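Yeah, one chain of the complex is gone here, protein chain that is, but the others are all in their spots.
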Amino acid sequence: MRELADMLSGRYGAREWHDQRKDLSSVTVDASKLRDVLTWLRDEAGYAHLAFATAVDEIERKVFRLTYTVHNYGTAHGILVHCEIDRDRPVMESIHRLWGQAWTYQREMREWYGIDFPGSPRVDEEFVLEGWEGPPMMRRDFDSLAYSDATYAERPGRETRDPAAYMKEKLYPEADA
Amino acid sequence: MDIKDIIAPFAVWKRAFEKPFTVRKPIDERPGAPRYRGFHINDADTCVGCGTCESICMNKAIDLVPVEGRSPSGGDSGLRPRVDYGRCCWCALCVDICPSGSLGMSNEYLWIDSDPEVFRYVPGVDPKPWDGAELGYRRAEGYRLLDMERVPMPELSHAEGVKSFLELVKGYSREQAEREADRCVACGVCVASCPAHMDIPGYINAVRGGDLETGLRLLYETNPFPEACGRICTRACESACAIGSGGDPVAIRWLKRYIADQVELADYGKSLPRAESATGRKVAVVGAGPGGLSAAYYLALLGHKVTVFEKDEAPGGMLRYGIPEYRLPYPALDKDVDYIRSLGVEIRHGATVGKDPALAKLREDFDAVYLSTGLPSAYRLDVPGDEHPRVLDGVAVLAAATRGEELGLGRRVAVVGGGNVAMDAARTALRRGCEVDIVYRRRQVDMPADPEEIREAKAEGARLIERAIPLRVEDSGDGGARFVWNEAEMVQKEPGKRPVPEPIPGAVVTERYDSIIAAIGQGPELSYITEADGVEVRRMKPVTDRTGRTSVPTVFAGGDLVNEKKDAISAIADGHRAARAIDRILGGRGD
Amino acid sequence: MGYATFGEVLEFAIGRENAAVDFYRELSGIAAFAAQKSTLAEFIAMERGHAAMLEAMKARGTVKLSASTAVDLGAARRVEATDRPPAGMTFQDILTAAASKEARSFELYGRLAREAGDPGIRETFERLAGEESRHRAYFQDLYEREVARDN
Partner (left out) sequence: MSRPKTPYVAPEERAVPDLDSGKYLVMWQGPNHPGITGNMSLRLVIEGDSVVDCETHVGYLHRGFEKLMERRLWMQNFPLVCRIAVPEPDFNEYCYAAALEELAGIEVPDKAVWLRTLSLEMIRLASFLMWIGGQAGAFGHGTIAQWSVTMRDYVLDLFEELSGGRIYHMYIIPGGVRADVPPGFLRHVLETMTVVEQNLKDIELVMFHNAVMKMRAVGLGYIPPDWVDRYGITGPNARAAGFKRDLRKDRGYLAYPRLSFEPVVGAESDAFERARLRLAEMFQGIDLIRQIVDFLPSEGPFRERLPNPLHWKIPAGETYVAAECTRGEYGFYVVSDGGDKPRRVAVRGPSYTHAVSVMERLVRGVNIADVAGLMVSLHTYPPEIER
């Protein structure tokens, strides 16, 4: 593994190599190098299988962290390849030419996080959210509970009591007096 | 393709003569499996209404609602969970987590109704056909989501402990405290039981999160004696703890102690508030026990100038003179007191109110007076011969021990009584090398002392003599005293009341002791209130309203002197309450 | 000798209750501070109630006096011993004194009731005995709660 890590850092400036398990590692590369890294991993290092790609909203740091998971069946080893992109200008290079299913993940990220992948087939088409007009729903700042409260009515008759507050009300209401 | 591919499918026909797989409902019954997660059942008497089921429910399918015939008391909120089957997903995490183990599920899965509103009910309260179902999902043996065992407290061994007055309980480490705090479900059922209504879930949460500054601030909001209470509190909260309904209650007291122990006195100021400005009003507090100093602390926080009058040479009252140092070391108590002092509270020692100064003088010189003089002296045994010089006052013995005086107890000591004073006296005597018998009228289970104290006293070598009614004390002629008691049996005289010891005729026992320590109860010292003061006293207690105000508008009273519970935390709560009331009469808002 | 008519008995009882009032008054006189006084004042009020009850009985003539009803007061007079609490009396002392006084009264009225041939008189004494017994229970209860908490 060390060898591969050194190779990636030497060739592509990859950093933060981390062995999570003996069969899973993670590494971070610059977004601009990502496609090259994945191509190299696929063609030269035997990581031919793209399991999935997704994003994590690191809203505190104002970035989206993208995760591309590749797997080498020969060595039974997987790598989570990360890169980070600006959360305010979320554009990423498409890898749809590398893997035949990559465009669906990119379409999903476009819909769920608002990340654009120029050139990716049907990237602007709706994926699972037909008729959705809200902000990209997987962004951390989209409050699904607030949305739900605003959109749907609570069934009437629901009311709950907090044990401590209820006991206070019944047993020592004067405490605040 | 061969001929088999044409023929083989006709094999299907053989099935035409087989018994069908289907269940013909309602002709055939098809009960759910014994573990089936069907409709909820709840043993409403065992349930404590803590709402942990509600907290874990990821669907928000559970509400806690008041139910008829149940009102909050002790460790029961009086609320019961109501399940909304429009939301329930039958995951049964509520059953898994339920601290008392009252929740379960029946294996009934059929419920048909045209009215959607009925699919919401309080299990165990709203009658349902599956109530009391034997079968259905229950938490498996050996499987709990919550940890029902308390993190053990490191303590000196009994053999080690009895050799010295070193503190027995060593206190939790950070890891231990956080693990213990993790057991709390933050239901808040305990808060009502605490006389001071401390924010227990709040400070436990602070321990869990490692935020001790917040923890300390929360403690001081309602209790300026966290070091002391963290060691010797009677901890009604732990009896009310929901976790205790199915296991060991959370060690609330030790967690409180942990917070106070961890923060250096010099750092208290970082997290605790101070008075914004002085009001110029003056308040006198009589008695520097926990109640008086609690009042002093909150009055000082409100900007009033507080002077505490104390007859003894050191502050702390019963915390110092009544509780042995192996339970509450003086440096810990001093830390609490020193912080109160640091707010500008002045404590005048050796000032016996009534003699010097008179209460009337205090009323004249101060804007308000708070009386918190407690119960300073032990009652007599009240049997013939109880004036014998070898019959000692339990409270006085403990005070003498605090002062480091020679106790002169001799070799064999009898301690008469079953309260904490008796246990403290017994264990103090043990530490002075005595052989100790604890003589009690009823049984061990009836003792008002903390069960832990009783256990420890016994473990340290005290012999417990139960069901012994004192008859008399005789002089033994050799510098000791003979203690005569009658063995008793417990008789249930009135249903619902506690059994009464009745002497067994003829079963009289006589034992010789070097000292007999009376610890059957303590009384007040009220001679300092004169008729001219006009403070109404009834049955040896100043009459107060719920804020602690007596019949004289500027005189307040509280603590053991007044309240029923007669423990430190109640005195502290009284002091806080009175401080707010005093502030209001002095023109403040009382908060 | 020592036998009295019912009228005399009633007088005797009234005298006893008044004596109790005096007893507490006397205690109150030596009481050193306000709290003791207020406790005793409460007890005085209780005993006054008894005396008043007996007075009313006498005034109304509720019980027909009969020559045949005569009871032995000798023993009653003999039990008239008073042990006096010390001057610095505590709540315990006061309660102990009060409870033993009530116990003695209960004993007295109980015996008077047993000795009384007339049902009316018996009933009166039984009522008084009951009353004293309630008082004694009250004091004992107070003692258990306030004094011997740890006992």
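Each chain gets a letter, A, B and C, in the order it is written, and its residues are counted from 1.
The rule we apply is simple: contacts are C-beta pairs under 8 Å (C-beta built on N, C-alpha and C of every residue); 3 or more make two chains touch, one makes a residue touch a chain.
All of these numbers come straight from a predicted model, not from anything done at the bench.
All shown chains touched by the missing chain in the whole complex, by label: A, B. Taking the complete complex into account, B:Leu93 is the one of B:Leu93, B:Ala358, B:Val543 or B:Ile585 that touches the chain left out. Checked against the hidden chain, the listed residues B:Ile27, B:Ala140, B:Ala266 or B:Val491 yield one contact partner: B:Ala140. The missing chain lies against subunit A, touching residues 20-21, 23-24, 26, 48-52, 54, 56-57, 67, 69, 73, 76, 78, 80, 99-101, 103-104, 121, 126-130, 137-138, 140, 142, 144-145. Contact residues of subunit B toward the unshown chain are 1, 4-6, 8-9, 11-12, 15, 21, 32-37, 52, 55-58, 89-93, 96-97, 105, 137, 140, 142-143, 145-147, 182-186, 208.
Convention: only the chains that are shown with their structure count from here on.
Computed centre separation for the pair subunit B/subunit C is 42 angstrom, with centres defined by C-alpha atoms. Contacts with at least two other chains are made by no residue of subunit A.
Every residue of subunit B that touches subunit A in the complex is listed here, in rising order: 49-51, 54, 62-66, 71-73, 77-79, 84, 86, 117, 120, 187-189, 191-192, 197, 201, 546. Touching subunit C in their complex are the following residues of subunit B: 377, 379-380, 382, 416-422, 440-441, 448-449, 519-524, 526-531, 533, 535-540, 566. Those residues of subunit C lying in contact with subunit B across their complex are 32-39, 42, 90-92, 96, 142, 146-151.
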